[in-house]
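The other protein chains are all here in position, but one chain of the complex has been omitted.
Up next is chain A:
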Amino acid sequence: MRVAENLNAALHELMAAEDDLYLLGEDVADPYGGAFKITRGLSTRFPGRVLSTPISENAITGVAAGLALAGDAAIVEIMFGDFAALAFDQLLNFAAKSVSMYGSRVPMRMVVRCPVGGGRGYGPTHSQSLQKHFVGIPDLALYEVSPFHDNLAVFTEMLERARPCVLFEDKVLYTRPMHAVPEPFSLAIENGVARIFLDERPDCVVVAPGGSAPMVLAAMRSLLLEEEIACTLLVPSRLYPFDVELPDTRRVFVVEESTAGGTWGAEVAHLIHQRHWGRLAGPVTLVHSADSVIPTAAHLEESVLVSERAVHRVIMETLRG
């Protein structure tokens, strides 16, 4: 099953299981089924609860918050995650704050889905990875789709938190198969974190969100075959608040597609330094895209975005000195 199908199936199951759940977004209705077809079939099956909206990111995020306030639940699709910037005020100043600013807990069951990331030539306003801009907002949790986490479980967890969540979906994942791990690595899921590992003790641990995971895995494979460097990859489903048990290791890398500056990785590194400084051989190494807009032309886009090659090179250089 591909990641897009897994997402679509999860939405179908959720809508069927919870009759107070709404889904809102631009062009989500059939036969279009959303710009990336993730909502296919839903409006036909659940008329009245799956609504194609005007082009109004701020308003539909506010509507979701209203539904949540009234006790319903809502999932919003932002067509391209970049446009979540238009919904930022509703998330930062209303939805997330409402959970706690009225003195007693207000449950807010809402998820804002954001297809993000480059590699497809959509250009500067349609290719960004906005995760870092949402890090550190009280009561706002950030999740990212991965090929190793079943989306029904992830959605269920997000709605059960009863706090607004943003779910980032790297567009390049949509056509990827679920649960595929290259030989000779194995996969285990522990406390919501996917671990992809070898039998031997790793030379380093890489932390990466789901969108970057396939690229990191490819780099891990070439590092193993060409350099005999053994890496373990940790893919958290929840990016913020962040929590992860590190396997015994002296070297840690964080890989993400966000551009340089105030990255999610910096937050992760800070946490790991606080907790594990004593046993690390050096600071956590961040690998991310350049400090740049994401260009449209393929060759220029490639020069900006983090790549398998960059991951391979940084890990090799750091470990080999």
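Everything below uses one rule, namely that contacts are C-beta pairs under 8 Å (C-beta built on N, C-alpha and C of every residue); 3 or more make two chains touch, one makes a residue touch a chain; residues count from 1.
As a working rule, contacts and distances are computed from a predicted model.
The unshown chain of the complex is recorded in UniProt as "Pyruvate dehydrogenase E1 component alpha subunit", chosen from "Peptide/nickel transport system permease protein", "Pyruvate dehydrogenase E1 component alpha subunit", "Cytochrome c domain-containing protein" or "Diacylglycerol kinase".
When you scan A:27, A:72, A:150 or A:227 for touch with the missing chain, the hit is A:27. Among A:120, A:201 or A:309, only A:120 touches the chain that is left out of the view.
Of the candidate positions A:246, A:280, A:293 or A:316, contact with the hidden chain is made by A:293. Within chain A, the residues in touch with the undisplayed chain are 26-27, 29, 31-32, 35, 52-59, 82-83, 86, 120-126, 290, 292-293, 295-301, 304.
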